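To start, the structure itself, in structure tokens.
Removed: one protein chain of the complex. Kept in place: all other protein chains.
Each chain carries a letter (A and B) given by its place in the written order, and its residues are counted from 1.
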Amino acid sequence: MRAFQAELSKLFSLPGIWLAVLIGAVAPAGISALDSIAQKEDIVAGISTRLPEAGFIGLVLGVQGVIILGVLAVSSEYLTESSESGAGHQITTSLTAVPSRIHVLLAKAGAVAVISILQCIFAILTTVSVTHLMLGEYTPSFEGSRLLGTVCYWVFTALLAFAFTVLTKNALIPLAVLLINSSLVSFSVLLSKITKLAYYLPDRAGAEMFMVMGDRIHTPFTGGLVMFGWVAVLFIIAAIVFLRRDVAA
Amino acid sequence: MRVSSGRKFTKILGAELDKLVTLPLIGFILIGSFLLNLVLAAAFTSAGQQDSAGTQSMLELGLASLRYTQAGYIILGILAACSEYSGGQIRTTLTVIPWRGLQLSAKHLALAIITVPAAFMIAASGVLYSLFRMSNTAAGIDIGTMIKTLAGAAGYLTLTALLSAAIGSLLGRTTPAVVLLLGYYFVVSPLAGELLPGYLPDTAGYSMYMHPSAGEINARTPIEGTGILMLWTLLFITAALVLYRKRDA
Partner (left out) sequence: MLLYTWNHNRKEVLWLLTIHNLVKRRGNREILSGISFIARPGRVTGFLGPNGAGKSSTLRILLGLDRATSGSALIHGKAFAELPNPLTTVGAALDGSGAHPMRTGRAHLRWLARAAGLPRSRVEEVLEIAGLTNAAGRRVGSYSLGMGRRLAMAAALLGDPEILILDEPVNGLDPEGIRWIRTLLRERAASGNTVLLSSHLMGELAETVDDVVVIHHGKVVADGTLAEVTGNHSTLESAFFALTSERGGDVS
């Protein structure tokens, strides 16, 4: 528990985390607002095919915030890019303060999960109100089960980013891959045009927890399960690597 | 005096080229984006073949992957600029080359020297691949158009890398620059699409190698696109130069 609190205070003392929290809180509402503006005419005319997605589009694209959160939580331990080179690798300090590596890893993952849940709840609140504001009476209903799916999607995404960064120790690659993949021009969408296997990629499967897609092949539950499988596998690999690796390497 | 300042610039340029070449990440990113581009070109080509054949020209299919691959060039630019701030290298640089304006300009030029051939190769490889795959369906291709389009694509990637380097130099840190630029190029811009004016760096630059479909209103000629993107790049480089000369290292 103390390790967990230490991780929380470590995270909140990083300026980058505040940026991530800000993006996570603002981006979904902003994206939904943009989408609602673009869609409004169609929706009012009753010809929109994407009505059930309104609002949720912001929540699926707004995971950028938790991706940054998950990546920075790990990379900040390794890389310090300050003008004073005296600042070293914080990981050495972390592991001497809490010698059990698995505790450090779990405490950190727990901190990331908790922050991303809070962030998601906040994002849902703002997104729902913004959508109501933009669409008024045309607003689709936000069912509880789908919102729960959204929370799961965010937490899983944050943990994927987290585990990925444990493997690379570097913010650049996971950040680039995951940010691009969570955008409109996602790799998974492109690949799903070629092979059915792409439907089992974590983001594509996970999105079915709450998005209504024309070409869905999972139920919300199995979609979540597939994504959770990815998280579990990647996390176990990351844990093994983290336990075995020399800190300095 | 003129001769000596010319020689001075050559020396600085040599040093900046050395710096880029000896940074292993730069090589990884160039090779990585090249391979990724081939994979994506393959994906786009087979997706294009499944569509009703002939709606998309081969050039467009071969270059469609650049939408993703530009990420590599964005990161390349950011790294070239921000690597100075790792390990306190900036202080070494400025005690050897205290002429800051000259040094930063040489850095951008060195980056362009590396990017131009790499960008040309990456664009050509994608087009050649789709040309090869679709050789039986295609009805010949105009070499002149192809060269022009490839030059446009290479120019786009180079200017994007330079723009990213300028922004990286303005921000001074890798992660915020990556988040900002990837967030803009991959989330905000595709999503906001028509809401944003057509003279932003990515939309204008897009017309350097993609020919607008007939229906588009904001269509620009490649020359216009080049001019606009060049203006943006120069604007940001100038801003970076001004700030770089003023601030404490």
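Definition applied: a residue touches a chain if its C-beta (ideal position, glycine included) is under 8 Å from a C-beta of that chain, and two chains touch if they have at least 3 such contacts.
Only a predicted model underlies this, so the values are computations on that prediction, with no experimental measurement involved.
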item	value
Contact with the hidden chain (one of B:L30, B:I97, B:A119 or B:A204)	B:I97
Missing-chain contacts mapped onto chain B	7, 11-12, 14-16, 18-19, 22-25, 83-84, 86-89, 91-92, 94-100, 246, 248-249
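As a convention for this text, only the chains that are shown with their structure count from here on.
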item	value
Centroid distance [mean C-alpha coordinates] between chain B and chain A, Å	28
Parts of chain B lying in touch with chain A, wherever the complex brings them together	25, 40, 43-44, 46-47, 50, 67-68, 71, 75, 79, 82, 85-88, 90-91, 173-176, 178-179, 182-183, 186-187, 190-195, 249
Residue ranges of chain A in contact with chain B within the complex	16, 19, 23, 27, 31, 34-35, 37-38, 61, 64, 68, 72, 75, 81, 83-85, 171-172, 175-176, 179-180, 182-185, 187, 190-191, 193-194
